[in-house]
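Scroll down for the structure; my scribbles are underneath it.
As you look at this complex, bear in mind that one protein chain is not there, while each of the others sits in place.
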Amino acid sequence: MTPTPKRFDPRDPSYEARVRASFARQRAMHTIGARLVRVEPGEVEIELPFRDDLTQQHGFLHAGIVTTIVDSACGYAALSLMDNESAVLSVEYKVNLLAPATGDVMRAVGRVIKTGRTLLVCTGDVMAITGPTETHVTAMQATMMAVRGRPDLVD
Amino acid sequence: MTPTPKRFDPRDPSYEARVRASFARQRAMHTIGARLVRVEPGEVEIELPFRDDLTQQHGFLHAGIVTTIVDSACGYAALSLMDNESAVLSVEYKVNLLAPATGDVMRAVGRVIKTGRTLLVCTGDVMAITGPTETHVTAMQATMMAVRGRPDLVD
Amino acid sequence: MTPTPKRFDPRDPSYEARVRASFARQRAMHTIGARLVRVEPGEVEIELPFRDDLTQQHGFLHAGIVTTIVDSACGYAALSLMDNESAVLSVEYKVNLLAPATGDVMRAVGRVIKTGRTLLVCTGDVMAITGPTETHVTAMQATMMAVRGRPDLVD
Partner (left out) sequence: MTPTPKRFDPRDPSYEARVRASFARQRAMHTIGARLVRVEPGEVEIELPFRDDLTQQHGFLHAGIVTTIVDSACGYAALSLMDNESAVLSVEYKVNLLAPATGDVMRAVGRVIKTGRTLLVCTGDVMAITGPTETHVTAMQATMMAVRGRPDLVD
């Protein structure tokens, strides 16, 4: 009934190195303290330890900060399936905030659900982890774009 | 043809002080360097000067960071119309990324387009400003919720 | 990593009868020829046989028609978990169109991913079925609302 999660063959065997190098250039990730945990073809995981200086007025992580890590997870899930001459740009995303983003660590997973030459569609989820407890705090549905012929955009 | 922008009467005459106090508690805003520029009933403006440490891999502001300020602008536009016993939570938002977020300053404006007892719908826009030039970089459509009877959530 | 699909206990043991009765009152479903295939707690399936008079300019089913069935599937997935004094309203949804909606039958499945007293969040998928082939044509992420104390809204 539910579409079976897909397995993708990467076009570029060095997809992981390419994703890791691009992530290292995302200075926002470094600033907020996010780390790239896992890179598979079409699926990427990013973690963000909770930090008080990233909260909104109620002491939860700001929705925009949570969006930041799951957008990167989806974007890099898309990039992992592109050839090595493409850069990735976020076209749009939709985020539902399911529960307050509080806990020890936020774990964002982005997955490609549809590939295309130009557009890739992804879903993303963020789990808040506190000890053995995982709470689903955010769901994303996103469109990513493969940009070619733009040497100024390096990924 | 287009719905005329609405004028709203605030339920709470001290709406501006309430929004400003809540914004001051959003530590994420302080961390990224955003400032609350303008508070009107149903419309709020937040500015973010460009900072290299908030960029993605191509040197533009990370989409999630831009989302952070326009989510706060929409949320506070909603809060400005609530009574003084309500807190605001983001239910969901959708963001289209129209152009690279680069320039001197990002200016986010959130506006309420529909009020309700529990849910308020907002649109948000982010303009990138460089000297006299303004570029429309992001459009948001968002749902905000008025939460009552939760003294642990202070706004 | 991915949130495990949830099993929900219905609050109202007669959830299926209630959903089926409400579906029967959706005259739009009858007009387009959709049928309610399956009702489980938090998951509902609707099928729509292809019809030429529901197409867009390229001969595919119109995206809005596909949205119609997956919106109903998500709404009834939510209603199946509500008490018998609540009506369901769609608050908002986001739809990605992954592939042309063409085939013998469109099968829409809506699933609740988060319950709450007032708001429920759902995901929906539409598969185009032609013989043994299933193609994922549409993905939805939606917010549904439980409306109480409105005897004029009967579900």
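All chains are identified by letter, namely A, B and C, in their written order; residue positions are counted from 1 within each chain.
Everything that follows uses one rule, which is that contacts are C-beta pairs under 8 Å (C-beta built on N, C-alpha and C of every residue); 3 or more make two chains touch, one makes a residue touch a chain.
Because the structure is predicted, anything quoted here is derived from the model rather than measured.
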Legend entry - Contact with the hidden chain (one of B:16, B:45, B:71 or B:155): B:45
Inset, instruction - Sort through C:14, C:31, C:84 or C:133 and give me the one touching the missing partner chain. - result: C:31
Legend entry - Residue ranges of chain A at the interface with the undisplayed chain: 91-92, 94, 118-119, 121, 143, 145
Inset, instruction - Go through chain B and note every residue touching the omitted chain. - result: 1-3, 5, 45, 94, 96, 98-99, 107, 109, 111, 113-114, 121, 123, 125, 127, 136, 139, 141, 143
Inset, instruction - Go through chain C and note every residue touching the omitted chain. - result: 22-23, 25-28, 30-31, 52-58, 61-65, 67-69, 71-72, 87, 89-97, 152-155
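In this text, only the chains that are shown with their structure count from here on.
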Inset, instruction - Averaging only over C-alpha atoms, locate the centres of chain A and chain C and give their separation in whole Å. - result: 27
Legend entry - Centre-to-centre distance between chain C and chain B (centres being mean Cα positions), rounded to whole Å: 32
Inset, instruction - Could you please state the distance in Å, as a whole number, between where the Cα atoms of chain A are centred and where those of chain B are centred? - result: 23
Inset, instruction - Please set out, as single numbers or ranges, the residues of chain C touching at least two other chains. - result: 94, 121, 143
